[in-house]
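One chain of protein is taken out of this complex; the other chains stay put.
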Amino acid sequence: MTTSTVAGSRAKTPAGPRTGQRPQRTDRSAYWMLAPFVALYVLFVIGPTIYAFILSLFNGSLVRGGLGSFAGLSNYANALQSQDFWSSVWHTLLFTILTTPPLVVLAFFFALLADRATRGRWFFRLAFFAPYVLPSAVLSLIWIWIYTPDSGLASDFLGRIGVTAPGWLGDPNWAMISVAIATVWWTLGFNFVLYLAGLQDIPRELYEAAAIDGAGPIQQIRRITIPLLNRTTTLVAILQVIASLKIFDQIYLMTQGGPNYSTRPALEYIYDESFTNMRIGYGAAVSMLFFILILIASFVWLAIVRQQGRTA
Amino acid sequence: MSTAVSEVPDLRNTKERSTAASYDNRHKTFNRLCTGVLIAFSVLWLVPIFWALDTAVKPNAETTKIPTTWFIENPTLESFRTVLEAGDIWKWYLSSFITSTAVAAGTVLTASMAAYAISRLHFRGRNAVFFFILAGIMIPVQVLIVPLFREFDAVNLLNTYWAVILPQIPTAIAVFIFVQFFNGLPKELEEAARVDGASSWRIYRTIVMPLSRPAVSAVAIFTFVWSWNNLLWPLLVLTNPNLMTIQVGLSSQIGNYGIRYADIMASALLGGLPLLAAFLLFQRNIVEGIAGTGLKG
Partner (left out) sequence: MAQVDHISSGTDADRTGLSRRRFLQASLLGAGGLSLAGCGTLEAGLAGTPVAPGTVTFWDLFGGGDGARMQQMLQGFTKQYPRLELQHITLSWGNPYYTKLALATIGDQPPDVGVSHASRLPTLHGADLLQELPAQALSKHGLTPDKFNPKALRACTFNGKLFGLPLDTHPFVLFYNTDLCKKAGLLDAQGNLAAMDSPEAFTDALVRGKEASGQWGAVASINNDTATCWRLFQSFYSQLGGQMLQQEGTQVVMDDAKALQVLTFLKDLSGTRKLMPQDVDYAGGIALFANGRSAFYLQGEWEITTFQLAKTPFSMTLFPNVFGGEGGYAVQADFHTLVVPAAGNDDARTDRALTLIRSLLDQSLTWAEGGHVPSWQPVAESSKYRELKPQSNYAAASDAAVIDPPGWYSGSGSNFEVIIGSAVGSVLAGQAEPEAAVRAMRSGLEQYADTPSPV
């Protein structure tokens, strides 16, 4: 970028940090500018992570001070052998599987349509994005009401078209699907905006050139739009997956992990074991295992992004 | 990024883009069909919120009538009055506002300071510190709920705003955003000030930060909204009903009102009102912010 042209004995400094630069006089003010953030960071991020690891090696209790008896790796062993643990991992994955494809494909579909709209784009953006700003408790209250048997909108609507409504949140076979539907309604707007912005970056000339060659709209989408939006799609999908792995709010609020724990995700399992069952040592071990899961997902993301960067 | 041919005039940001003339007007019918489908879906997307509003304006007894109907026999704002008079929602607004503002301010301040040091100042271990902070992006906050709870219990700070605010401030990604932004700023102004003898703090405060309004507003908005919508952690530390944020307060209502669905919906709508209003006012900025983060590729 730009290099300094200030006259004087000061050495030229290129922009940005770079390894192997000439040794400079240490700027003391750097330390105290870093201090507030680093202090909070160590106190509330790094410290607790280390503490969580230590806790996981003991049988700590929420209501007793100290670490409790030493457990070694038995908390980890118990977790890995626990059906409740694996069920909760599966529920998290199921939620991810149920929500990611609609959130990617539908958002793309709507963005495609909106890109072709000549007027009123503000209306579509409003309709799809407004739910996104609602807090999860508001989302849950509204959808619990919609899913109420008999007097709820969902059952009523199905009844009108002659379909027997399922038990929604009270039916173990439908509870996760019900939560997934509410989630798609809630967060689609974000991906929609992202896709719309990406679509608008595609130069119209490409489409016009293709149209001259006789390509219809569907073909244009297939040959031009989708490939050019590859990066966006990957990013949207990865962000979606990583966010879904951390699911807690809606499920806790709408089903409390039920019926009979059939929707309980990993994070709620950690919450239940740590705070309802008061076993914080075990809970810490489970959260460490969960941490590893997120790490793996993040590394997969990095690998994909890096590979895309290479091929671009 | 895009594979635009540089000789062709860039029509991307001009008004002409939004007229049909510049976009494939051979397929007008197809476009109209698309728009029709989109309108249908948009209306569908608006249904839940409007249904909540419809319910809230009914008297409680009407809400459980079967068959369900959009028609309101006796429209009334009674539910809103009930919720507002019960008083809890004001306390929740206050708590959410205080904590989210504090978090946003704290994050912007500490993260930008740290980022300035990393981006502009020379000190030993600069890269190490940067990577040390970046590692934090990997750590999901939810992993920390147990040790953090223990920490705040140990210093008797449970059920205070500090417990909610402090752990949310050190956000590694905010530092990352600021570092990226600062790296892109031209250095002439800073260098000139440096020659004039200005301290780093002075340069940071009077030159770098005023130029960083886009990054500041992006970080401030994201942190504020994320803090406002945070559920799990405040749920654990705020059990005093007088201190609950909107998220915690509303969640404690679930299952509480029995079948007074109008009251429940009024409560929900009032709970979502602040952010909804903010969104309606700042639509363009928020949308541009998302689009402009470079996420789209």
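Letters A and B mark the chains in the order given here, with residues in each chain numbered from 1 onward.
Keep this in mind: a contact is a pair of C-beta atoms (placed from the backbone, for glycine too) under 8 Å apart; a residue touches a chain by one contact, two chains touch by 3 or more.
Bear in mind the structure is a predicted one, so any value in this text is a computation, not a measurement.
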Absent-chain contact - pick from B:W45, B:F123, B:F181 or B:Y204 | B:F181
Given the full complex, what residues of chain A touch the hidden partner chain?
-> 59-64, 69, 78, 82, 149, 167, 170-172, 256, 258-261, 272, 275-280
Note that chain B touches the absent chain at residues 90-91, 93-95, 97-98, 153, 156-162, 180-181, 184-185, 211, 213-214, 236-237, 239-243, 252, 254-256, 258, 281-282, 284-285, 292-294
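Here, only the chains that are shown with their structure count from here on.
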In the complex, go through chain B and note every residue touching chain A.
-> 1-5, 8, 10-12, 17-20, 22-24, 26-27, 30-31, 34-35, 37-38, 41-43, 45-49, 51-52, 55, 63-68, 109-111, 113-114, 116-119, 121-124, 126-127, 129-130, 133, 136, 138-140, 142-151, 166-167, 169-170, 172, 175, 183-184, 186-188, 191-192, 194-195, 199-201, 204, 225, 228-229, 231-232, 236, 246-251, 253-254, 261, 264-265, 267-269, 271-272, 275-276, 278-280, 283, 287, 290-291, 295-297
Residue numbers on chain A that touch chain B, as the complex places them | 1-2, 4-6, 8, 10, 13, 15-17, 19, 24-27, 29-31, 33-34, 36-38, 40-41, 43-49, 51-52, 55, 110, 112-114, 116-119, 121-131, 133-138, 140-146, 148, 150-153, 156, 159, 185, 188, 190, 193-198, 200-205, 207-208, 211, 216-217, 220, 228-229, 231-232, 235, 246, 248-249, 252-253, 267, 270-271, 274-275, 280, 283-284, 287-288, 290-291, 294-295, 298
